[in-house]
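Apart from one protein chain that is not included, each protein chain of the complex appears where it belongs.
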Amino acid sequence: MAARAHALPAPRARGRPGVGITVGLSTAYLSVVVLLPLAALVWSARAHGSWQAVSNEEAVAALKLTLVVSAVVAAVQAVAGTAVAWTLVRDRFVGQSIVNALIDLPFALPTVVAGVTLLALYGPRSPVGVHAAFTRWSLVISLLFVTLPFVVRTVQPVLVELDREMEDAAASLGASPLAIFRRIVLPNILPAVLSGVALAFARAVGEFGALVLISGNLPFRTEVASLYIFGRIESGDPGGAAAVSVVLLAISFAVLLLIGAFRRWTTRHDL
Amino acid sequence: MGRYAIRFASLGYLVVLLVAPVGLVFYRAFEHGLGAFWGSISSPDAVHALKLTLMIGAIAVPANTIFGVLCALAIVRYRFPGFGVVNALVDLPLALSPVVVGLSLLLLYGRGGWLEGHNVLFALPGMTMATIFVSLPFVVREVVPVLREIGTEQEQAASTLGASALQTFVRVTWPSIRWAVAYGVVLTTARVLGEFGAVSVVSGRLVGQTETLTLYVQDRYNDFDVAGAYASSVVLALIAIATLLVLNTLRPKEETR
Partner (left out) sequence: MIEARRITKRFGEFVALDDVSVDVPAGSLTALLGPSGSGKSTLLRIVAGLERPDGGEVWLDGEDVTRRTPQRRGVGFVFQHYAAFKHMTVRENVAFGLKIRRRPRSEIGPRVDELLELVQLSGLAKRYPAQLSGGQRQRMGLARALAVDPKVLLLDEPFGALDARVRKELRQWLRRLHDETHTTTVIVTHDQEEAMDVADRVVVMNAGRIEQAAPPRELYDSPANEFVMSFVGPVNRVGEAFIRPHDVELLLEPNGATQEAMVERLVHLGFEVRVELVRDDGEQLFAQLTREQTEALELARGQIVYVRPTRQTVFAK
């Protein structure tokens, strides 16, 4: 691990009470739980995987499908999530706090249960005649379900904090409600929306449990990267699985960095 | 007016995506009466799955809670070299596919791996490690902003009054962070009980032995025992709803105004 000194006005680690235990234990725990397995993964990908493992047709198709579907879902949530957040913050209706609590359901519900519930309503025995199982639509629906809370929860607090008087001022200057949204509200919530979108995208890329039952895992049709990896493991090709896994790992890291950047961007104009 | 259109669209979206599916599962689970439901979930395999899930939870949640508090303190109070990496590693489980997590553990503890042969995989230890990995961030992420916000003044005051590090923590720091910790514990528990992908890879899925409740749901579905799948889903959904209620009580009342 590269060590960097931080030129921040914070107390120096050396000589402060309790430092040894807290820092030591935390890094040890983190190393055993997270770092070591990931290191084994990367090493295995290099040792047993190969370029072939990543560039074969099925793997490429799976990765492409993953990225496209996740991007579509993230884009939909950008709009839908903002609308839901707006309704929760600016509107007033009976049962609003129940709806607010409901938003967290996809966080709390196990992914495989999410898959089962969506399968019940939109699968082969659908009471409303929608038969989306084993199609790409099933991917979209499931991913919309599991990524629902992300944009809503990142945008909500920003909307709450937004200075309503800016909107009054814009109205007094002649701006229509649409212009007010476009010129005043949107620029101020955009970083939060993008943060939520990035989180939703990362979650969608990695999702497994909600897809495994409803998608049918059909190669080239509904087989996303996580299902492909699982297939490789079941087939006794952990090297191939590792190679594609490293690609997903890299995507996750990249998205995390992006989210960090959005967080810094959010506060640049704060009064 | 525009407001009603947005309200209608948002609520409609939520009904179609969340409410209707979950409602239907509840309906289907109890469709054939309470007796049938009870029969499904009281089968020995189901009971074992629930017990296994709870056992894993009993290890993973406290472990991640203690780590979470220590790590949050380390990140916020002690600027040690490399804390940026620590920060990134803590957040990683949120963005990483659970299948990749399972695979890493498989490679580490499996045949040919660096820590091979410690009887970890296809048994409780492996599944617990996988669960700990994926549920790692929650307590840390809840506590860090609170620690940042309360600042160090109170702690400094305590040390000038003669308190040791431990006393300061117990009497000054802990009371300020305990609600954040509680919230993080609830999130961790929900994640632990709901874990599927990572344990799917490391468990070997031996029915009645290494199946958690989530794996059991899939097992029932694949066996065409749809009723069994729905019944166990309902159990998990009820736990999830209970989680939501607890979260709602703990959440600062700031998100609707």
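In this document, chain identifiers A and B correspond to the written order of the chains, with residue numbering beginning at 1 in each.
What we mean here is this: contacts are C-beta pairs under 8 Å (C-beta built on N, C-alpha and C of every residue); 3 or more make two chains touch, one makes a residue touch a chain.
Here the structure is a predicted model, which means the values were calculated and not measured.
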Requested in this report: Taking the complete complex into account, tell me which visible chains touch the one left out.
Outcome: A
Query raised in the report: Which of A:Val140, A:Met166 or A:Val247 touches the chain that is not shown?
Result: A:Met166
**Report entry** In chain A, positions touching the absent partner
**Finding:** 163, 165-166, 168-176, 179, 183-184, 187-188, 269-271
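By our rule, only the chains that are shown with their structure count from here on.
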**Report entry** Distance from the mean Cα position of chain B to that of chain A, given in whole angstrom
**Finding:** 16
Query raised in the report: Touching chain A in the complex: which residues of chain B?
Result: 2-3, 6-7, 9-11, 13-14, 17-22, 24-25, 28, 67, 70-71, 73-74, 77-86, 88-108, 110, 113-115, 129, 132-133, 136, 152, 159, 164-166, 168-169, 187, 190, 193-197, 200-201, 214-215, 217-218, 221, 229-230, 233, 236-237, 240-241, 243-245, 247-248, 254-257
Report task. Over in the complex, which chain A residues touch chain B? Could you list them? Result -> 1-6, 8, 10-13, 16-19, 21-23, 25-27, 29-30, 33-38, 40-41, 44, 80, 83-84, 86-91, 93, 96-97, 99-113, 116-118, 120-122, 127, 141, 144-145, 148, 156-157, 160, 177, 199, 202-203, 205-209, 212-213, 225-226, 229-230, 233, 238, 241-242, 245, 248-249, 252-253, 255-256
